[in-house]
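What you see is the complex with one protein chain gone and the rest in place.
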Amino acid sequence: MFKMFAEPIQDGPLRARLQSARAGALVVFEGWVRNHNEGFAVEALEYEAFAEMALLEAEKILAEARERWAIEAIVGAHRTGLLQIGEIAVWVGVSAAHRGEAFAACQYAMDEIKRRLPIWKKEHYRDRPAEWVNCQHCATAPAHHTHHHSATDGARV
Amino acid sequence: MFKMFAEPIQDGPLRARLQSARAGALVVFEGWVRNHNEGFAVEALEYEAFAEMALLEAEKILAEARERWAIEAIVGAHRTGLLQIGEIAVWVGVSAAHRGEAFAACQYAMDEIKRRLPIWKKEHYRDRPAEWVNCQHCATAPAHHTHHHSATDGARV
Amino acid sequence: MPEITIKYFAALREQAGCSEERRQTAVASAAELYRELQAEYGLSLDIQHLKVAINNQYCPLTQPLQNGDTVVFIPPVAGG
Partner (left out) sequence: MPEITIKYFAALREQAGCSEERRQTAVASAAELYRELQAEYGLSLDIQHLKVAINNQYCPLTQPLQNGDTVVFIPPVAGG
(Lines give C-alpha, C1' and ligand atoms only; values in the text may rest on other atoms or scores of the structure.)
Protein backbone atom coordinates (compact mmCIF):
# COMPACT_ATOMS: atom_id res chain seq x y z
CA MET A 1 0.00 0.00 0.00
CA PHE A 2 1.28 3.44 -0.96
CA LYS A 3 -0.61 6.68 -0.32
CA MET A 4 -0.27 10.31 -1.26
CA PHE A 5 -1.17 12.84 1.46
CA ALA A 6 -2.09 16.49 0.86
CA GLU A 7 -2.31 16.90 4.66
CA PRO A 8 0.27 15.89 7.31
CA ILE A 9 1.07 12.16 7.15
CA GLN A 10 -0.59 10.25 9.99
CA ASP A 11 1.45 7.13 10.65
CA GLY A 12 -1.16 5.28 12.75
CA PRO A 13 -3.07 3.69 9.85
CA LEU A 14 0.20 3.00 8.01
CA ARG A 15 1.72 1.22 11.01
CA ALA A 16 -1.47 -0.79 11.50
CA ARG A 17 -0.87 -2.42 8.11
CA LEU A 18 2.55 -3.64 9.26
CA GLN A 19 1.36 -5.53 12.35
CA SER A 20 2.00 -9.27 12.19
CA ALA A 21 2.48 -11.89 14.89
CA ARG A 22 5.15 -13.43 12.64
CA ALA A 23 7.20 -10.20 12.52
CA GLY A 24 10.17 -9.74 14.84
CA ALA A 25 11.43 -6.54 13.23
CA LEU A 26 10.02 -3.21 12.14
CA VAL A 27 12.07 -0.59 10.30
CA VAL A 28 10.54 2.81 9.65
CA PHE A 29 12.08 5.59 7.59
CA GLU A 30 10.83 9.16 7.72
CA GLY A 31 12.10 11.90 5.43
CA TRP A 32 11.87 15.25 7.21
CA VAL A 33 12.06 18.75 5.78
CA ARG A 34 15.37 20.07 6.99
CA ASN A 35 16.48 23.65 7.36
CA HIS A 36 19.33 23.56 4.85
CA ASN A 37 20.33 22.11 1.48
CA GLU A 38 23.62 22.42 -0.35
CA GLY A 39 24.64 25.27 1.90
CA PHE A 40 21.45 27.33 1.62
CA ALA A 41 19.03 28.07 4.46
CA VAL A 42 15.66 26.49 3.60
CA GLU A 43 12.43 27.89 5.05
CA ALA A 44 9.84 25.55 3.51
CA LEU A 45 9.38 22.97 0.76
CA GLU A 46 6.65 22.56 -1.79
CA TYR A 47 6.07 19.06 -3.19
CA GLU A 48 4.16 18.46 -6.40
CA ALA A 49 3.37 14.97 -7.70
CA PHE A 50 2.15 13.45 -10.93
CA ALA A 51 0.01 11.37 -8.61
CA GLU A 52 -1.38 8.70 -10.97
CA MET A 53 2.05 7.65 -12.17
CA ALA A 54 3.68 8.12 -8.78
CA LEU A 55 1.25 5.64 -7.27
CA LEU A 56 1.74 3.12 -10.10
CA GLU A 57 5.52 3.38 -9.82
CA ALA A 58 5.44 3.21 -6.02
CA GLU A 59 3.39 0.00 -6.05
CA LYS A 60 5.95 -1.48 -8.48
CA ILE A 61 8.74 -0.58 -6.06
CA LEU A 62 6.94 -2.16 -3.09
CA ALA A 63 6.28 -5.31 -5.15
CA GLU A 64 9.98 -5.51 -6.05
CA ALA A 65 10.89 -5.25 -2.36
CA ARG A 66 8.43 -8.05 -1.46
CA GLU A 67 9.92 -10.21 -4.20
CA ARG A 68 13.54 -9.65 -3.22
CA TRP A 69 13.32 -9.98 0.57
CA ALA A 70 11.40 -12.20 2.98
CA ILE A 71 9.26 -9.50 4.54
CA GLU A 72 5.81 -9.52 6.10
CA ALA A 73 4.55 -6.16 4.86
CA ILE A 74 5.75 -2.88 3.35
CA VAL A 75 3.85 0.40 3.32
CA GLY A 76 4.76 3.87 2.05
CA ALA A 77 3.44 7.40 1.81
CA HIS A 78 4.46 10.72 0.25
CA ARG A 79 3.29 14.20 1.08
CA THR A 80 2.38 16.97 -1.37
CA GLY A 81 1.82 20.69 -0.90
CA LEU A 82 3.67 23.20 1.25
CA LEU A 83 5.68 21.67 4.13
CA GLN A 84 7.35 23.43 7.03
CA ILE A 85 10.71 22.46 8.60
CA GLY A 86 10.37 19.19 10.52
CA GLU A 87 7.31 17.90 8.67
CA ILE A 88 7.32 14.40 7.19
CA ALA A 89 7.73 14.38 3.40
CA VAL A 90 8.03 10.62 2.91
CA TRP A 91 7.34 7.56 5.10
CA VAL A 92 8.29 3.91 4.52
CA GLY A 93 7.72 1.06 6.98
CA VAL A 94 8.68 -2.61 6.68
CA SER A 95 7.94 -5.53 8.99
CA ALA A 96 9.77 -8.85 8.70
CA ALA A 97 10.66 -11.93 10.71
CA HIS A 98 14.32 -10.81 10.81
CA ARG A 99 15.87 -7.37 10.95
CA GLY A 100 18.36 -7.70 8.07
CA GLU A 101 15.53 -8.09 5.56
CA ALA A 102 13.54 -5.22 7.08
CA PHE A 103 16.51 -2.83 6.84
CA ALA A 104 17.42 -3.89 3.29
CA ALA A 105 13.87 -3.66 1.94
CA CYS A 106 13.27 -0.26 3.56
CA GLN A 107 16.50 1.17 2.21
CA TYR A 108 15.82 -0.21 -1.28
CA ALA A 109 12.32 1.25 -1.34
CA MET A 110 13.62 4.67 -0.27
CA ASP A 111 16.38 4.69 -2.90
CA GLU A 112 13.91 3.78 -5.64
CA ILE A 113 11.22 6.21 -4.43
CA LYS A 114 13.68 9.06 -4.70
CA ARG A 115 14.92 7.89 -8.08
CA ARG A 116 11.70 6.91 -9.82
CA LEU A 117 8.59 8.65 -8.48
CA PRO A 118 7.48 11.63 -10.58
CA ILE A 119 7.52 14.04 -7.66
CA TRP A 120 9.23 17.41 -7.55
CA LYS A 121 10.12 19.86 -4.88
CA LYS A 122 10.50 23.58 -4.83
CA GLU A 123 12.80 24.89 -2.12
CA HIS A 124 11.89 28.18 -0.50
CA TYR A 125 15.12 29.77 0.72
CA ARG A 126 15.75 32.47 3.28
CA ASP A 127 18.19 34.46 1.15
CA ARG A 128 17.32 33.86 -2.50
CA PRO A 129 14.37 33.07 -4.78
CA ALA A 130 12.61 29.71 -4.52
CA GLU A 131 13.58 27.11 -7.07
CA TRP A 132 12.63 23.65 -8.29
CA VAL A 133 15.39 21.30 -7.19
CA ASN A 134 17.40 19.90 -10.13
CA CYS A 135 15.42 21.77 -12.81
CA GLN A 136 17.13 25.12 -12.46
CA HIS A 137 20.56 23.50 -12.67
CA CYS A 138 19.53 21.82 -15.89
CA ALA A 139 18.21 25.03 -17.36
CA THR A 140 21.12 27.27 -16.50
CA ALA A 141 24.14 25.01 -16.77
CA PRO A 142 23.27 21.98 -18.88
CA ALA A 143 26.82 21.59 -20.16
CA HIS A 144 28.34 21.23 -16.69
CA HIS A 145 25.55 19.27 -15.17
CA THR A 146 25.15 15.63 -16.01
CA HIS A 147 22.94 14.04 -13.42
CA HIS A 148 20.34 12.57 -15.80
CA HIS A 149 17.64 12.30 -13.16
CA SER A 150 20.10 11.08 -10.57
CA ALA A 151 18.83 10.18 -7.14
CA THR A 152 21.48 12.06 -5.22
CA ASP A 153 22.03 15.30 -7.05
CA GLY A 154 20.22 17.98 -5.15
CA ALA A 155 18.34 15.31 -3.26
CA ARG A 156 17.29 16.17 0.22
CA VAL A 157 17.99 13.12 2.35
CA MET B 1 20.36 8.24 25.70
CA PHE B 2 19.51 4.61 26.42
CA LYS B 3 16.74 3.50 28.77
CA MET B 4 15.54 0.25 30.28
CA PHE B 5 11.76 -0.14 30.59
CA ALA B 6 9.98 -2.57 32.91
CA GLU B 7 6.68 -1.39 31.41
CA PRO B 8 5.74 -1.13 27.69
CA ILE B 9 8.13 1.15 25.80
CA GLN B 10 6.55 4.54 25.05
CA ASP B 11 8.25 5.97 21.97
CA GLY B 12 7.00 9.55 22.36
CA PRO B 13 9.74 10.77 24.72
CA LEU B 14 12.36 8.79 22.76
CA ARG B 15 11.33 10.34 19.44
CA ALA B 16 11.30 13.80 21.03
CA ARG B 17 15.07 13.46 21.63
CA LEU B 18 15.62 12.87 17.90
CA GLN B 19 13.94 16.05 16.66
CA SER B 20 16.31 18.42 14.89
CA ALA B 21 15.71 21.10 12.27
CA ARG B 22 18.98 19.95 10.68
CA ALA B 23 17.76 16.35 10.25
CA GLY B 24 16.34 15.20 6.92
CA ALA B 25 16.14 11.52 7.86
CA LEU B 26 14.81 9.42 10.73
CA VAL B 27 15.30 5.65 10.92
CA VAL B 28 13.56 3.72 13.69
CA PHE B 29 14.02 0.04 14.46
CA GLU B 30 11.62 -1.86 16.68
CA GLY B 31 12.21 -5.45 17.75
CA TRP B 32 8.87 -7.17 18.29
CA VAL B 33 8.11 -10.41 20.11
CA ARG B 34 7.16 -12.80 17.34
CA ASN B 35 5.15 -15.98 17.57
CA HIS B 36 7.87 -18.41 16.49
CA ASN B 37 11.59 -19.07 16.83
CA GLU B 38 13.64 -21.80 15.22
CA GLY B 39 10.49 -23.69 14.32
CA PHE B 40 8.82 -23.55 17.74
CA ALA B 41 5.58 -21.73 18.56
CA VAL B 42 6.37 -18.98 21.09
CA GLU B 43 3.67 -17.68 23.44
CA ALA B 44 5.59 -15.05 25.42
CA LEU B 45 9.12 -13.87 26.19
CA GLU B 46 10.76 -12.95 29.44
CA TYR B 47 13.67 -10.53 29.33
CA GLU B 48 16.13 -10.16 32.17
CA ALA B 49 18.91 -7.57 32.17
CA PHE B 50 22.06 -6.92 34.17
CA ALA B 51 20.86 -3.33 34.00
CA GLU B 52 23.90 -1.42 35.29
CA MET B 53 26.25 -3.01 32.77
CA ALA B 54 23.67 -3.04 29.99
CA LEU B 55 23.29 0.72 30.30
CA LEU B 56 27.07 1.29 30.39
CA GLU B 57 27.58 -0.90 27.33
CA ALA B 58 24.62 0.65 25.49
CA GLU B 59 25.98 4.18 25.99
CA LYS B 60 29.32 2.98 24.59
CA ILE B 61 27.55 1.62 21.51
CA LEU B 62 25.64 4.87 20.94
CA ALA B 63 28.88 6.85 21.32
CA GLU B 64 30.57 4.60 18.74
CA ALA B 65 27.70 5.23 16.31
CA ARG B 66 27.98 9.00 16.83
CA GLU B 67 31.70 8.81 16.20
CA ARG B 68 31.46 6.72 13.03
CA TRP B 69 28.56 8.45 11.25
CA ALA B 70 27.45 12.06 10.81
CA ILE B 71 24.21 11.80 12.74
CA GLU B 72 22.15 14.30 14.70
CA ALA B 73 20.99 12.05 17.53
CA ILE B 74 20.64 8.39 18.49
CA VAL B 75 18.40 6.98 21.19
CA GLY B 76 17.68 3.44 22.35
CA ALA B 77 15.58 1.45 24.78
CA HIS B 78 15.22 -2.15 25.93
CA ARG B 79 12.35 -3.80 27.71
CA THR B 80 12.54 -6.23 30.63
CA GLY B 81 9.94 -8.54 32.18
CA LEU B 82 7.26 -10.66 30.57
CA LEU B 83 6.30 -9.62 27.03
CA GLN B 84 3.40 -10.83 24.92
CA ILE B 85 3.48 -11.41 21.14
CA GLY B 86 3.69 -8.09 19.29
CA GLU B 87 5.18 -6.09 22.17
CA ILE B 88 8.30 -4.00 21.61
CA ALA B 89 11.44 -5.58 23.12
CA VAL B 90 13.99 -3.11 21.76
CA TRP B 91 13.78 0.33 20.15
CA VAL B 92 16.52 2.32 18.36
CA GLY B 93 16.00 5.64 16.58
CA VAL B 94 18.53 7.75 14.65
CA SER B 95 18.14 11.17 13.05
CA ALA B 96 20.65 12.53 10.54
CA ALA B 97 20.97 15.06 7.75
CA HIS B 98 21.11 12.21 5.20
CA ARG B 99 19.45 8.83 5.12
CA GLY B 100 22.51 6.66 4.43
CA GLU B 101 24.06 7.61 7.75
CA ALA B 102 20.79 7.12 9.63
CA PHE B 103 20.33 3.59 8.24
CA ALA B 104 23.96 2.59 8.87
CA ALA B 105 24.08 3.90 12.42
CA CYS B 106 20.75 2.29 13.35
CA GLN B 107 21.78 -1.08 11.95
CA TYR B 108 25.18 -0.91 13.68
CA ALA B 109 23.59 -0.07 17.03
CA MET B 110 21.13 -2.97 16.73
CA ASP B 111 23.86 -5.45 15.81
CA GLU B 112 25.97 -4.38 18.77
CA ILE B 113 23.04 -4.25 21.21
CA LYS B 114 22.23 -7.88 20.40
CA ARG B 115 25.86 -8.88 20.61
CA ARG B 116 27.04 -6.99 23.67
CA LEU B 117 24.29 -6.06 26.13
CA PRO B 118 24.05 -8.42 29.12
CA ILE B 119 20.37 -9.19 28.52
CA TRP B 120 18.80 -12.64 28.35
CA LYS B 121 15.52 -13.99 27.20
CA LYS B 122 13.49 -16.98 28.23
CA GLU B 123 11.14 -18.24 25.56
CA HIS B 124 7.79 -19.62 26.69
CA TYR B 125 6.68 -22.17 24.10
CA ARG B 126 3.30 -23.61 23.33
CA ASP B 127 4.45 -27.23 23.14
CA ARG B 128 7.49 -27.60 25.39
CA PRO B 129 9.05 -26.19 28.55
CA ALA B 130 10.30 -22.61 28.61
CA GLU B 131 14.02 -22.13 28.15
CA TRP B 132 16.70 -19.46 28.26
CA VAL B 133 17.78 -18.85 24.67
CA ASN B 134 21.39 -19.96 24.00
CA CYS B 135 22.02 -21.23 27.53
CA GLN B 136 20.29 -24.56 27.21
CA HIS B 137 22.17 -25.34 24.03
CA CYS B 138 25.42 -24.66 25.80
CA ALA B 139 24.48 -26.84 28.72
CA THR B 140 23.22 -29.83 26.81
CA ALA B 141 25.37 -29.92 23.71
CA PRO B 142 28.54 -27.95 24.29
CA ALA B 143 30.60 -30.13 21.97
CA HIS B 144 28.38 -29.52 18.94
CA HIS B 145 27.65 -25.94 19.67
CA THR B 146 30.22 -23.32 18.99
CA HIS B 147 28.53 -19.95 18.92
CA HIS B 148 30.66 -18.29 21.61
CA HIS B 149 28.12 -15.62 22.46
CA SER B 150 27.31 -15.08 18.81
CA ALA B 151 24.77 -12.46 17.86
CA THR B 152 22.79 -14.67 15.53
CA ASP B 153 22.56 -18.02 17.23
CA GLY B 154 19.10 -18.33 18.65
CA ALA B 155 18.64 -14.59 18.26
CA ARG B 156 15.14 -13.39 17.69
CA VAL B 157 15.31 -10.73 15.02
CA MET C 1 -5.14 16.32 -36.89
CA PRO C 2 -4.71 14.16 -33.75
CA GLU C 3 -5.78 15.77 -30.48
CA ILE C 4 -3.35 15.37 -27.59
CA THR C 5 -3.73 16.12 -23.87
CA ILE C 6 -0.63 17.54 -22.21
CA LYS C 7 -0.14 17.79 -18.43
CA TYR C 8 2.48 20.05 -16.91
CA PHE C 9 4.22 19.71 -13.56
CA ALA C 10 6.68 21.71 -11.48
CA ALA C 11 8.94 24.06 -13.46
CA LEU C 12 7.21 23.16 -16.74
CA ARG C 13 3.80 23.97 -15.26
CA GLU C 14 4.99 27.38 -14.14
CA GLN C 15 6.55 28.16 -17.50
CA ALA C 16 3.58 26.90 -19.53
CA GLY C 17 1.26 28.85 -17.23
CA CYS C 18 -1.21 25.97 -16.99
CA SER C 19 -1.36 22.45 -15.62
CA GLU C 20 -3.19 20.82 -18.53
CA GLU C 21 -4.18 21.59 -22.10
CA ARG C 22 -5.57 19.85 -25.18
CA ARG C 23 -4.10 20.66 -28.53
CA GLN C 24 -4.34 19.50 -32.13
CA THR C 25 -0.92 18.94 -33.58
CA ALA C 26 0.66 17.31 -36.58
CA VAL C 27 3.97 16.47 -34.84
CA ALA C 28 5.29 12.95 -35.39
CA SER C 29 6.77 12.23 -31.93
CA ALA C 30 6.93 13.24 -28.29
CA ALA C 31 10.27 14.94 -28.95
CA GLU C 32 8.77 17.04 -31.72
CA LEU C 33 5.85 17.96 -29.50
CA TYR C 34 8.27 19.19 -26.85
CA ARG C 35 10.07 21.39 -29.38
CA GLU C 36 6.71 22.85 -30.42
CA LEU C 37 5.83 23.63 -26.80
CA GLN C 38 9.30 24.94 -26.06
CA ALA C 39 9.03 27.42 -28.95
CA GLU C 40 5.60 28.54 -27.80
CA TYR C 41 6.21 28.89 -24.05
CA GLY C 42 9.95 29.39 -23.89
CA LEU C 43 10.34 26.26 -21.73
CA SER C 44 13.82 26.41 -20.25
CA LEU C 45 14.45 22.71 -19.66
CA ASP C 46 16.55 21.02 -22.31
CA ILE C 47 14.91 17.89 -23.72
CA GLN C 48 17.95 15.81 -22.74
CA HIS C 49 16.91 16.24 -19.09
CA LEU C 50 13.33 15.10 -19.59
CA LYS C 51 11.58 11.78 -19.63
CA VAL C 52 8.23 11.35 -21.27
CA ALA C 53 5.19 9.37 -20.15
CA ILE C 54 2.35 8.66 -22.57
CA ASN C 55 -0.88 7.43 -20.96
CA ASN C 56 0.98 6.91 -17.65
CA GLN C 57 3.75 4.76 -19.19
CA TYR C 58 7.35 5.84 -19.65
CA CYS C 59 8.16 5.86 -23.40
CA PRO C 60 11.06 6.74 -25.68
CA LEU C 61 11.03 10.37 -26.81
CA THR C 62 10.76 9.09 -30.38
CA GLN C 63 7.37 7.50 -29.65
CA PRO C 64 4.76 8.53 -32.27
CA LEU C 65 1.66 10.24 -30.86
CA GLN C 66 -1.88 8.94 -31.34
CA ASN C 67 -5.16 10.79 -31.20
CA GLY C 68 -6.35 10.88 -27.56
CA ASP C 69 -2.90 10.35 -25.98
CA THR C 70 -2.07 12.05 -22.70
CA VAL C 71 1.54 13.22 -22.69
CA VAL C 72 3.58 14.28 -19.68
CA PHE C 73 7.13 15.58 -19.88
CA ILE C 74 8.89 14.67 -16.67
CA PRO C 75 11.63 16.96 -15.35
CA PRO C 76 14.37 15.51 -13.12
CA VAL C 77 12.55 14.17 -10.09
CA ALA C 78 13.23 15.22 -6.51
CA GLY C 79 10.84 13.33 -4.26
CA GLY C 80 11.56 12.06 -0.79
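Letters A, B and C name the chains as they come in the text, with residue numbers starting at 1 for each one.
Going forward, a residue touches a chain if its C-beta (ideal position, glycine included) is under 8 Å from a C-beta of that chain, and two chains touch if they have at least 3 such contacts.
The structure displayed is predicted, hence computed values, not measured ones.
The shown chains contacted by the absent chain are B, with contact judged over the whole complex. Touching the chain that is not shown, out of B:Arg15, B:Arg66 or B:Lys122: B:Lys122 (per the contact rule at the top). Listed residues B:Arg34, B:Arg99 or B:Lys114: the one in touch with the omitted chain is B:Lys114. The chain not shown here is touched by just one of B:Ala49, B:Leu83 or B:Ala96, and that residue is B:Ala49. If you put the missing chain back, the residues of subunit B touching it would be 31, 47-50, 52-54, 56, 78, 89-90, 110, 113-122, 132-136, 138-140, 142, 147-150, 153-157.
Rule of thumb we're sticking to: only the chains that are shown with their structure count from here on.
Per-chain CA centroids place subunit A at a distance of 27 Å from subunit B. Here the CA centre of subunit A is 24 Å from the CA centre of subunit C. If each chain is reduced to the centroid of its CA atoms, subunit B and subunit C end up 51 Å from each other.
Multi-chain contact residues of subunit B, defined as those touching 2 or more other chains: none present. Counting partner chains per residue, subunit C has no residue touching two or more of them.
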